[in-house]
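Of the protein chains in this complex, one is absent; all others appear in place.
In order of appearance the chains are A and B, and numbering begins at 1 in each one.
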Amino acid sequence: MTCPDACVCFKPALQVTTVTEAGQGPALAPSSSRFLMDAGSACALESALTLRELGEVHHVICISVAPKTSDPALAWCRAAGADRVLRVDVPSNANLNTRATVALLAECIQDTGAGLVLTGQRSIDESNGLVAASLAAILDAAYLSNVADVQILEGEVKISRRIERGHRQLWNARLPAVVAVDPEPKNYRYVSVANLALAKNESVETVAPSTENLKLISQHMGQTKLTPGRVRTRHSGLPAKGGTATDRMQAMMGTTSKTVVRPPILRGDIDDLAERTLAFLKDKGLLPKSGE
Amino acid sequence: MPDILVFAEHRDGEVEEVSLELLSEARLINRSNNGNVMAVILGWGVSSMAAELTAHGANKVFAADDVQLEHYNPLIWLETVSGLCQRQTPDLVLLPATTTGEDLAARLAVRNDWPLYSRITKIKFQRNGIQVVRPVYAGKLQETITGITSPTCLVTVTPGVIGMRPAENIVDVRLIPLDVVRLADSSIKVTGFVPADPRNLDLNEADVIISAGRGLGQAENVAFVEELAQLLGGAVAATRVAVDLGWLNKKSQVGQTGTTVKPKLYIACGISGATQHTIGMKESTTIVAINTDPTAPIFNLADLSLNCDVLQLLPALINQYKNKYKVADDLP
Partner (left out) sequence: MENAIENAGREILGNIPAIHQAVFYTIAWLSLAVFAAGILIRARLWFLGRCSPFLPMWKFPAGALIDHLRGFVLHTFIQPRLHTSTTGLAHVAIFWGFFVLFVGTNLVFLEHSTPLSFLHGIFYLLFSLTLDIFGVLMLVGIGVAARRRFNNRNMPDQVTGYGPALTLLALIGTTGFLLEGARISLLGSQWYSFSPVGSVIAVGFELAAADKSWLVAWHRSIWWLHALLTFFFIAYLPFGRLLHAITAPFHTLVADRKPSGVLSTPYRLEDIESGLLTTVPPRVTADLHWIQLLSFDACTLCGRCDDACPSLAAGRPLSPKDTVSRMQQLTHQGKTAIQNTPLEQILSPEAAWSCTTCGACTQVCPVSIRPMDLLIESRRSQVTGSRVNQGMEKTLRHLQNTGNPFGFNPQTRLAWAADLPDDIQPRLLEPGLKCEWLFWAGCWGSFDERGQKVTRSLATLLARAGVDYAMLGNEERCTGDSARRLGEEGLFQQMAKGNIERLRQHGIKKIVTACPHCLNSLGNEYTDFGADFEVIHHSELIAMLIRDGSLQVGQEAETDHDGRRVTYHDPCYLGRHNGILEAPRQVLSALPGTSMIEMDACGKNSQCCGAGGSNAWFDLGLGDGMNASRYQQAETTQAEVLATGCPFCLSMMEEAASATGETNAMAIKDIAELIEEQTHPRVIAGAND
């Protein structure tokens, strides 16, 4: 049985660096429009490359739906070892929704004839986690999520998926399959600066999407508005966590507007301290449920 | 009057807290709207959980209780829940943003062509449709989507975001059994389940980590750390010094030259908090530090700082936990 080709799909992540307040509310600053490879996609590519090294997959093709400004991010894929890097060309101001992304990707994947599609678990869309499942439906493929390990044997893909508390589930599926790779832990190969520079010199293959699929872009359900993010508070009444060490340092230096609560250092009777500790943990829901 | 369906998850015979959070939220939404709050739960031995689900807000509990359903099977779950949705036509389906919940949510959305919004922090029913708020770009921005008008809308919520409201007095448990759907084709076969080995827990996957540092004094005292870890269901980690002294092996090392971990709880026992170590754990959600030195740098990071002798505190913690919190499991 011949090995399938593997397609790694991703949308290069737009890196938000600053959020400025414009006249009618916050917007993304122009300096934010820098595309980067994100960890999930890198993990997916790493899975594909490992499969190729084991001889279970024939070619590794990277496909992205993105404007031209994302080419440097795509160069990373080539530098990491992808056989082909394709970019479905869309205008730079395109606001890609799930339906459009899926249609454009599916079109391209079908052209390559690949049997295995890999993505980062939440890497393609605005992290709704929908694209991989939709892709599977259009390609008439099995959808496998949160995958830790992939193996291909005689037209079947065997996966182990990582679920809560360190347990693993083992699933099998016939090819074709869409595998969404768990982005944690971030295990992907290092791509050196020089290799990346070399890869940037080669041009990315561009694919023009069909007009009907292009029309799907900007068809949104409802209206979307972006505002600056907030530090979450827990409804259980405890204050927000006092930030990371970095936050504390910045607070010390007055370079952050986050208010940082540094808890007091507790001393005293050992049994009292133990009691307070356990109460603290229980409040936060960190103690195991009784009966375990 | 929106009808809301909550997908409930369970573990080891108990309903997962996140499901109760979702029910609280559903109840809140419906308090003023007179709609129906339904819960659906699949598994083996889940019928007994109907009471708790009802106490937290479910008017009806649909339970599929069968030995075949002991482990999550994506296609069976999809057919069962999708069929239920087709019959009950909820306006909103709430699922937890867990590996099962998100997997099922995506399949439901695709099968029925319903919109799905993941990891929302707020949801509101408005006149022109549903409004959801969710963090994007790693939390740097918030996205507010208004005017969602699909007949059914799917939404997943991260555990811990909403918060659970207390149970109410149970009026009347309405448990409706569901049939397990027989699948004609199973393009996905569930072939196995590998439980995590508590003694060998991968540090990257542990929710709770108890870490041993030089303050423990000698190798024998690591036993306290191990016992506490076992009680709290966590993994044992170590600083570089502890590994170099031979108390634990390299796999347990957390720090610059070891693993970087992000557990929900990190208890640092007798660890000073030198940079080389804190680099590996400073992203933990909650940090508890125990050290005799009040100037130890670890206290700059900790959410709970205990300036005492770790060799006294650990036994006290273990004893108190066994007496007050843990139900004895070795009764005949």
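Convention: contacts are C-beta pairs under 8 Å (C-beta built on N, C-alpha and C of every residue); 3 or more make two chains touch, one makes a residue touch a chain.
Model, not experiment: these values are computed from the prediction.
Student: Among the chains you can see, which ones touch the chain that has been omitted?
Tutor: Per the contact definition above, the missing chain touches A, B.
Student: Kindly state which of the options B:L28, B:A51, B:V173 or B:L245 is in contact with the chain not pictured.
Tutor: For the chain that is not drawn, the touching residue is B:L245.
Student: With respect to the chain omitted from the figure, which of B:G129, B:G147, B:P297 or B:P315 is a touching residue?
Tutor: B:P297
Student: For the chain not shown, which residue from A:V65, A:A80 or A:A132 touches it across the whole complex?
Tutor: With A:V65, A:A80 or A:A132 as choices, the missing chain is touched by A:A80.
Student: Kindly note down the residues of chain B that lie in touch with the hidden chain.
Tutor: 214, 240-241, 244-245, 250, 253, 256-258, 260, 273-276, 279, 295, 297
Student: Name every residue on chain A in touch with the hidden partner chain.
Tutor: Residues touching the hidden chain, for chain A, are 80-81, 187, 189-198, 200-201, 246, 249-250, 252-253, 255.
Operating definition for what follows: only the chains that are shown with their structure count from here on.
Student: Could you work out how far the Cα centre of chain A sits from that of chain B, in whole Å?
Tutor: Roughly 20 Å separates the two chain centres.
Student: With touch defined as at the start, can you tell me which chain B residues reach chain A in the complex?
Tutor: 11-14, 17, 71-72, 74, 98-100, 102-103, 105-107, 109-111, 115-119, 121, 129, 135-150, 156, 160-163, 187-196, 201-202, 204-208, 231-233, 264-265, 278, 282-283, 285-286, 288, 294, 299-309, 312-313, 316-317, 319-321, 324-327, 329
Student: Would you pull the chain A residues touching chain B in the complex into a rising list?
Tutor: Per the stated touch rule, the residues are 14, 16, 19, 26, 28, 122, 126-130, 132-134, 136-137, 142-146, 158, 160-174, 184-185, 221-230, 232, 234-236, 241-242, 244-246, 248, 262-268, 270-271, 273-275, 277-278, 280-282, 284-292.
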